[in-house]
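Encoded as structure tokens, here's the structure I'll be asking about.
With one protein chain withheld, the remaining protein chains of the complex are depicted in position.
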Amino acid sequence: MALQSLDITRRSATTTPSPSQRKTQEVVKLIDVSKCIGCKACQAACMEWNDTRDKIGTNHGVLDNPMDLTANSWTVMRYSEVETGRGLEWLIRKDGCMHCADPGCLKACPAPGAIVQYSNGIVDFQEENCIGCGYCITGCPFNIPRLSGKDGKVYKCTLCSDRVAVGLEPACAKTCPTGAIVFGTKDDMIHHAEGRVADLKSRGFAEAGIYDPLGVGGTHVMYVLQHADKPGIYHGLPKDPSVSAMVTLWKGAVKPIASFALAAGVFGAFFHYVTKGPNEVSEEIEKEFKDEK
Amino acid sequence: MKNDPKKLLRFTPMERANHWLTAIIFFLAALSGLSFFHPFFFPLTQLFGGGVWTRILHPFFGVAMLLSFGGMFFRFKQQNVITPADREWLRHVREMAGGDDRNMPEAGKFNGGQKLLFWLFAACMALLILSGIVIWRAYFSFLFPVEAVRVASVVHAAAAAVMIALIIFHIYAAIWTRESIDAMLYGRVRRAWARQHHPAWFRQMTGGEK
Amino acid sequence: MTNHWVDIKNANVIIVMGGNAAEAHPCGFKWVTEAKAHNHATFVVVDPRFTRSAAVADLYVPLRTGTDIAFLGGVINYLLSRDKLQHEYVKAYTNAPFIVKEGYEFNDGLFSGYDEAARTYDKSTWAYEAGPDGYARLDVTMQHPRCVLQLLKKHYSRYTPEAVSNICGTPGDTFLKVCELIATTSVPDRTLTFLYAVGWTQHSVGSQMIRTAAMVQLLLGNVGMAGGGVNALRGHSNIQGLTDLGLMSNLLPGYLTLPGEKETDYRKYIGARAFKPLRPGQMDYWQNYEKFHVSLMKSWFGNAATKDNNWCFDWLPKLDKIYDVLQAFELMHQGKLNGYFCQGFNPLASIPNKAKLTAALSRLKYLVVIDPLDTETSCFWENHGKYNDVDPARIQTEVIRMPSTCFAEENGSLTNSGRWLQWHYRGAPPPGDAKPDAEIIAGIFLKLRDMYRKEGGAFPDPILSLTWDYDIPHSPAPEELAKEYNGKALADLADPKDPAKAVLRKGQQLDGFIQLRADGSTSCGCWIFSGAWTEKGNMMARRDNSDPSGLGNTLGWAFAWPANRRILYNRASCDPSGKPWDPNRRLVYWDGSKWTGFDVPDFKPDSAPSEGMGPFIMQPEGVGRLFALDKMAEGPFPEHYEPFETPIGTNPLHPKVINNPAARVFRDDMKDFGKSRDFPYAATSYRVTEHFHFWTKHTRISSILQPEQYVEIGEDLAKEKGIKAGDRVKVRSKRGFIEAVAVVTKRIRPLQVNGETVHHVGIPIHWGFKGIARNGYLANTLTPFVGDANTQTPEFKSFLVNIEKA
Partner (left out) sequence: MQVTRRQFFKVCAAGIGTSSIAALGFSTDALADVREFKLTRSTETRNTCPYCSVSCGLVMYSMGDKAKNAESSIFHIEGDPDHPVNRGTLCPKGAALVDFIHSPDRLRHPEYRAPGSREWKRISWDEAFEKVARLMKDDRDKNFMAKNGEGATVNRWLTTGFLAASASSNESGYITHKVVRSTGILVFDNQARV
């Protein structure tokens, strides 16, 4: 499939820039939690389109099912029954890859081209190149990628890059019965979200707002939240997510510097040798033990 | 003659075998590990049958390393207890590096530098193994919170870098100090060599002869 | 639905009550979120459970299951006592000014005319007082003590906010908040829509719950309006169509009715259905009944149906009573039924009291199941351990099961709840040897006809004369059948205005039911569907989705019965002078010479407003009925009756008459009703969004999304019983028990009712002993065998259980 609209701008474990002259429109999937009825159509459409099938599990005393993201379930609904000033609220959040502008997974990945970012903002895993180390899991601030027990590769939402590549919306956005998931350019989605926030404020949700965290450079999956001041009540949505300092340390400057230091060590040794010469048995001692020669 | 009985026995065959086994595993572990360390090294995965195989094998190299290095550790632990003389030796290490050994205290079987190296190796190994388990995604990572995995990743990378640096130093020291490699290759060293580099050990081995 | 799905977006206030649209109809529910987002609508959910619909509601209102009439009766009282009515509408378009006959009474829970032994009413007093001209009498001032408005006031004066709160358990201030909101739509430019489903129908007083909502809407002037109406969401893809086609014991296609055994005289039969107008100048469309009936008989019996034999009137079976599905299983249980066909219906799972059903099916001689799936009913004789503990050796029923195709494998039309007939196409062949239903029915019929031809037998005439001129007799094409129910001219049809001209030539498809004749010159298999396949072709397959008014009436999309009309009673969206009540929501209007607009007028197209014809043209009086006359079994005004299994054991309004005195109940089943001292919790059964009835447990993705049977209980009850989320629990009713996983939730709260605390237990229905989801108990093991008095719909929504840790 030709990638008409999917020019790669960033590639994991690649130190030189990808061809980046072409700039396409940034896309966003906007999830309006205030419109979400938790029907799981997105979960069904995701599995159907992507030809994955999770196992038939059990009920755990809640409506969530499957209970967590898996290599087959790239999105799940998270249900939270929360008492707020308005009484009981049932907050239902579709969880899945946020497609960060500054993706921790891509940063952490050691396999060249296993994770790519397209110029439209989609962060996509190329399982062909994935080596299964799981570093992306370590790198992700949202706990999204899942390792498959079957093939040892990591999977997550692709934002239906195969659909977006031919000008279609992601399967979840298309199917969403109530229009809680919409898809479009980032500009349009922000405009849409602002309209939703205004509506929510008019209904008494004073803290309604958009979730597009800057700590990860903004995301290409955004939420409209009724209580944007408390993202944590939406089943633990992080308030100020960012790529962990540990990951930055691990994958940042330290490694090139360490590599350079190791190389310097080798060179230092070499120059030590040629400047100082070898550490040999002294001539006096040699004389003492001349029988040995 | 390599096995001239007049030479002093420095390492037994088992000790040498253990050392070289450890050395080989170290290279496997280091090369496979380096391939994930920085993209620059990723082509090293080709040595192991590609990225996936490298990812699968590396932790097992680590386990092998643990066993092999563990053997060494218990073999040499007693001989590497640091004494006040070793500390003195270490204080004069700069002079030593400059090629001036006049003020160096007499070294035993291992000098202070070697002993320090031994313990640093051990420390790095411990860190590598512990952090390695935490980041071993296929079997263990799911047991730990992600923040622990992140810390372990940093520790593992740092310990590995230090370990490699130490090994580079170790190899260089062996090259720099002529004939050291023979000791590990063939087990025996010339008495002159021992007298020069490890006088205390020389006396111990020769019962004070000269 | 009086309106349709897209029209919901035009509402200002939306009340989901007696349903859970977000879960059961998510894609239709989008028009609720659209109304909120783009019409700034306020959305209210009234339900015992805080459902997924409630999750996006502006206001969630709890009430005890089965008390909706009390709630809505309270709303009526509020509207009347605070004078929040659309006055002009009520006066002109409802029977509020009509005077009711002397003798009509309501005392202590019973209306006049009750026969306790027969559990029925003599409804003769539930009628209008006739004037000297033979028409019903009116008092336009609506002050006459026996006028409908005054009777209504009197009837609902008992439904004070305190009484409502006491019966329903709804907090008083919340109830008043809803009332205030509803009252805001009494102005002409605001509308309220009620969306309901089986949360209303599945009660012993289900029909009356719906009627109460309809009455509220009439008082507010919301019937016939864009964004108004009373909208049944309906649960199955073609249950609207199959009901329209009359597949019920007492119906014929198009809501024509079968004769009873006292109606063996053809003229009397027609006379009793072609009602005389009750007011002058009214259209009273049922006057055309004979045209519909004769055309149907021509369609079925062709040349055998002649004027001389009263169009084969004798061939129609005559009813002695209603044979609904509860009656069928009752007869089966008594051993009076020998054979039973289940076509795409899984009654063992879908009908109450599984134990009774199993016993009943075991007494059949033969059972024929036509279904695409491996259903519980077809396997009722198989032992599936605790989930179906029967001994096959002792079950002597012969079972034949025939695999049918599913939607993807056939052409045809389905009718949605907005009454749209939409055509669909075959995309792939069926698995194995499966055949379309029409072919299976044809296969059975042709064999049977052959046997009667060869062997003779009991009254073979209707079988031998049934029209069967399909090109391939064993495989009638959907297209042929669609043309047949649309109807055609059997002779050249003369234009009534110019007899020299023919509107249609012999053999041509009818344009609509307006062309039907009672003289045998037209055939039509279902008059309300006439217009679906005309000379222009298949109107059901039309795909023009343009919406010129922006109100969502896409007249070029598919075909809606009747006559492609999208909003019923749309004449009522205009004031008596023919001007739309709300200029921003113009559906139809009088343009000076005719009715026109963005919908097909539900009216005589050339009847000027000055002629005074009422907008409810199917009614003999032309207006909407606040007083139902004799149309309802348990009374002309809805009255709150407790569920047959009531958690409070009394009816606070009239302790002597606790339950619906006319409900469908069999004597033998009474002993199987539980009392609150043994079964203290109010249970209600329902669908959840991940599943569709008993089908999707055979579907992998759906089974993944909700794999295992569960019940929902509130945190308080869980604490009381020591149950934690995820525990296995046993839920018992008088009729049996099920085991399931407990979901403990804040979304079900105890309610204070009549001085007691009432807990609800929620019981999703979707699991059974067949399918790829985890096997479970059929939820209908628990439900009681009692039905609504008018529709016989079982009371799945209110019964009593006990619960304990398993």
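Chains here go by letter, A, B and C, matching the order in which they are written, and residues are numbered from 1 within each.
Note that in this section a residue touches a chain if its C-beta (ideal position, glycine included) is under 8 Å from a C-beta of that chain, and two chains touch if they have at least 3 such contacts.
Note that the structure is a prediction, hence the values are computed from the model and not measured.
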{"item": "Candidates C:39, C:160, C:288 or C:327 - the one touching the absent chain", "value": "C:327"}
{"item": "Contact residue for the chain not shown (choose from C:127, C:421 or C:663)", "value": "C:421"}
{"item": "Residue among C:59, C:187, C:272 or C:434 touching the omitted chain", "value": "C:434"}
{"item": "Chain not shown: contacting residue from C:406, C:608 or C:657", "value": "C:406"}
{"item": "Absent chain, residues of chain A that touch it", "value": "1, 3, 6, 8, 11, 39-41, 43-45, 47-49, 51, 112-113, 116, 124, 126, 128-129, 158, 161-163, 165-166, 171, 174-177, 179"}
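Operating definition for what follows: only the chains that are shown with their structure count from here on.
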{"item": "Chain contact graph, described as a line, ring, star, complete graph or other shape", "value": "line"}
{"item": "Furthest chain, CA centroid comparison against chain A", "value": "C"}
{"item": "Separation of mean Cα positions, chain B and chain A [Å, integer]", "value": "39"}
{"item": "Chain A and chain C, separation of their C-alpha mean positions in angstrom", "value": "49"}
{"item": "CA centroid of chain B to CA centroid of chain C, Å", "value": "84"}
{"item": "Shared-contact residues (touching 2 or more other chains) in chain C", "value": "none"}
{"item": "Of all residues in chain A, the ones touching two or more other chains", "value": "none"}
{"item": "Residue ranges of chain A in contact with chain C within the complex", "value": "34-41, 43-44, 47-48, 53-63, 65-66, 73, 81, 83, 87-92, 177-180, 195-196, 199, 202-203"}
{"item": "Footprint of chain B on chain A - complex, ascending", "value": "13-15, 108, 110-112, 129, 131-135, 137-138, 143, 147, 152, 244, 246-247, 249-250, 254-256, 258-259, 261-262, 265-266, 269, 272-273, 276-282, 285-286, 288-289, 291-292"}
{"item": "List of chain B residues in touch with chain A within their complex", "value": "4, 6-7, 35-42, 45, 50-52, 54-56, 97-99, 135, 137-138, 141, 146-147, 149-151, 153-154, 157-158, 161, 164-165, 168-169, 172, 175-179, 190-193, 195-197, 210"}
